[in-house]
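Step one of this worksheet: look at the structure below.
Just one protein chain is left out here, and the rest sit where they should.
This part shows chain A:
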Amino acid sequence: MRECDERQAGTGARPGTNGRADLADPVLEVTDLDVTFGSGPDAVRAVRGVSYAVRPGEVLGIVGESGSGKSVTSLAVMGLLPPHAHVTGSVRLRGQEILGATEKTLTAFRGKTISMVFQDPLSALTPVYRVGDQIAEAVRIHQKVTGQQAARRAVELLDLVGIPNAAQRAKAFPHEFSGGMRQRAVIAMAIANDPDVILCDEPTTALDVTIQAQVLEVLKRAQRETGAAIVLITHDLGVVAGSVDRVLVMYAGRPVEVGSVDDVYYRVRMPYTMGLLASVPRLDRGGGQPLVPIEGNPPSPSALPPGCPFEPRCPIAVPACAEAEPALEPVGSPGHLAACVRAGEIEAEGWSPAQVYHAGTGGPDEQGPETPPVHLRPVRLPRDERDVVLEVKDLTKHHPLMKGALFRRRVGTVHAVDGISFDIRRMETLGLVGESGCGKTTTLMEILQLTRPQHGTIAVLGHDTARLTARERMAIRRDMQVVFQDPLASLDPRMTVYDIIAEPLRTHGIRDPGPRIRELIRLVGLDAAHAARYPQDFSGGQRQRIGIARALALEPRLLVLDEPVSALDVSIQAGVINLLEDLKNRLGLSYLFVAHDLAVVRHIADRVAVMYLGKIAEIGQVGQVYDAPMHPYTQALLSAIPLPDPGKERSRRRILLEGDLPSPASPPSGCRFRTRCPKFKTLDETDQARCVDEEPQVRRLGEDHGVSCHFAEKLDVV
């Protein structure tokens, strides 16, 4: 989006944007917005005093963790909150007050002057109407056109947002679209009437990274076409860094820091923002340094502390913080505001996030700002000398595709996993990454089943799973445990934490598990006194810790982790990642870490395997794969991930992939990636024929670095 501003301003420099934006009147002005749900002592104050203004062509990013009130703010602006929400303050759209306006006024504005893109594209479209009709409906609400004209306009819009073969696809129903295509359709609907403001509520959160990059590109194009102001609400600091002009950081329903994207990222003045930036795993930085989690949990919006809501978690809190909530006041450069009593001090001393978060409560000076973090890494033997904990060779899993109710017959095969090989050594973490549908979860389930795979072999701790007796299988289960993605769904809500952790112990015949359970609860950083509580009494991060404690109960040697942190907020996620790292080193564990977040994997894994459509595209040591990826898919994947660093984001080149993942029921011949491969397009015909006809195998290129591409070539994309 910045890109287009630059283009309009005619130069590569940014002053053009600012100069123009300052001249124009704000198109949307929100002042002192308060949203309260319910009344009396139980009232939930979801939003407290949010003010912002956006000018034409400007992109404002609103960042915050779940429960910070960022989505409620945008719904309040649209007037779409349920009736029991009590909204006060002012929302002026092109100078006209729309808060509390009649439905007639609101409907005239909605979709015409201000439109919205929602988070979950899968449920944002009415399932029973054709996509084209739904877009045409948006056109016809505000423009006096015939049905045919509206249908034509819908096709144009679909074409604009990059739906191939738009005229035909307009006749499809939403369930026939992939997630990325549905989000494009929602964007088409949002820009149908040339709005002045587009509110985007986590528009890419539900999408894979390569699709996210496509959709962000579409948003940029949409803004170019309409010249609209955009309010981009997200929790992803990377997306914000690369796409917005100004940032508003929210915490506990309140803005705590506002400023230009450079000010907020490089001259942070609020400890919460600092914590957010320090807790994000970075794609451009290797492991070795533990992440900096923010201690504790966000306060409940129905029981806010009297002073600064961040005070209980703040590493540099002083007594004054607990007395009154600090106002949002200017700091440093113009337009940069922060709500912190020590903002001036931070500014004067020039404290960096790392300094603030490694210091004691008295302030960074106490221990000296330059104290390096003490991180103990145990001495490990070279890889070849460590035992193999898990060995997977040529693993294949095909699901039959059946049809018919009375006479079922096989009509095809879903190639979920198609011959993958890897091994994990003791005290090693292998990250298995890929987009949804690439087969990473299937791989994991095949390993967990401990039975003979359809094809290939799985050996856990040297035992071939195809030759296990029931008794041996039970014994091996002790050594291999699993942690699931959704910490709430994987814990029985009717069992106490004690019972949850005791279950594996009792199953394996351990009497009197009490002392071990208390030890485990302490091991994962929880209070043993909470053992009698139920999972719902804990926060997301704590629940995941309970899941980890359960997995560790039997002292396993291999832990299989299925997206263990993807459901958690960044500040919480950092704590769980550090815990996993710490446990690995202390207990000598090995991890198979399945994730879609490549930054997390870079941080935690020693080796990484990138999967695409049931095949391994690239495998090797984390540093080598991330710093010099050789497979075009890995390159695209890495380049698609936004970095939480505005400067780097501006200079980065993004490799955009076209289209969606092909169906695993009919994978392309030869190299499976060739249909979307940017490299394939640059090859001459004989080379292309090789990609089409010959399936590339994983070739070893360099020390511990394998790539399955005929034309692999190093490229720095991070």
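Please note the rule applied: a residue touches a chain if its C-beta (ideal position, glycine included) is under 8 Å from a C-beta of that chain, and two chains touch if they have at least 3 such contacts; residues count from 1.
In this section, contacts and distances are computed from a predicted model.
Engineer: Which name from "Methylhydantoinase", "2-amino-4-ketopentanoate thiolase alpha subunit", "Lipid II isoglutaminyl synthase (glutamine-hydrolyzing) subunit MurT" or "Peptide ABC transporter permease" does UniProt give the chain that's left off?
Structural biologist: Missing chain, per its UniProt entry: "Peptide ABC transporter permease".
Engineer: Touching the hidden chain in the complete assembly: which of A:A85, A:A108, A:V145 or A:V692 does that?
Structural biologist: A:A108
Engineer: Which residue from A:V30, A:A46, A:V63 or A:M78 sits in contact with the chain not drawn here?
Structural biologist: Selected residue, touching the omitted chain: A:M78.
Engineer: Which of A:L99, A:M116 or A:I294 sits in contact with the chain that's absent?
Structural biologist: Missing-chain contact among the listed residues: A:M116.
Engineer: Among A:R45, A:H142, A:R313 or A:R672, which one touches the chain that has been omitted from the display?
Structural biologist: Only one listed residue reaches the unshown chain, and that is A:H142.
Engineer: Extract the touching residues of chain A with respect to the undisplayed chain.
Structural biologist: These residues of chain A touch the chain that is not shown: 75, 78, 80, 103, 107-112, 115-116, 118, 120, 123-129, 137-138, 141-142, 173, 175, 186, 189-190, 192-193, 403-407.
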